[in-house]
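A single protein chain has been omitted from the complex, and every remaining protein chain is retained in its original position.
Here is subunit A:
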């Protein structure tokens, strides 16, 4: 039915997948400056108190492989850096908040400063050093 189209589609698909994979590996979980309007989350939004100096908000879901590792990393960071709270939110039970923050993936980690302003945002499993660096920016800024 298709002649050479099938093999061409297979080759093109694999080429695009390699490209996307390489980009994902580079960018996944890297905290970025929060874009667009300034977003501020309150203790009421989070269902938990803000940290004294900063807060790490992790959105998780039921079918999320890297969420567990992300929880471990963020817990290690909050144990290490005083005044920082880790709040984990089940995305499914807070869909309104997920939509308003335009969260598309789990895990997504928001780094909030002491006032609850979203300073940085990482989608995908972040590296520990990157989280610590982002926290530094949130505490200073």
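A few points about this structure:
Just so it is clear, a contact is a pair of C-beta atoms (placed from the backbone, for glycine too) under 8 Å apart; a residue touches a chain by one contact, two chains touch by 3 or more; residues count from 1.
One rule holds for everything that comes next: contacts and distances are computed from a predicted model.
One chain of the assembly is not displayed; among "aminomethyltransferase", "Deoxyribose-phosphate aldolase", "Glutamyl-tRNA(Gln) amidotransferase subunit A" or "Membrane protein", its UniProt protein name is "Membrane protein".
From the options A:91, A:109 or A:122, the residue with contact to the unseen chain in the full assembly is A:91. Residues of subunit A that touch the chain left out of the display are 1-2, 5-7, 9-10, 12-14, 16-18, 20-21, 24-25, 28, 61-65, 68, 91-93, 95-96, 98-99, 103-106.
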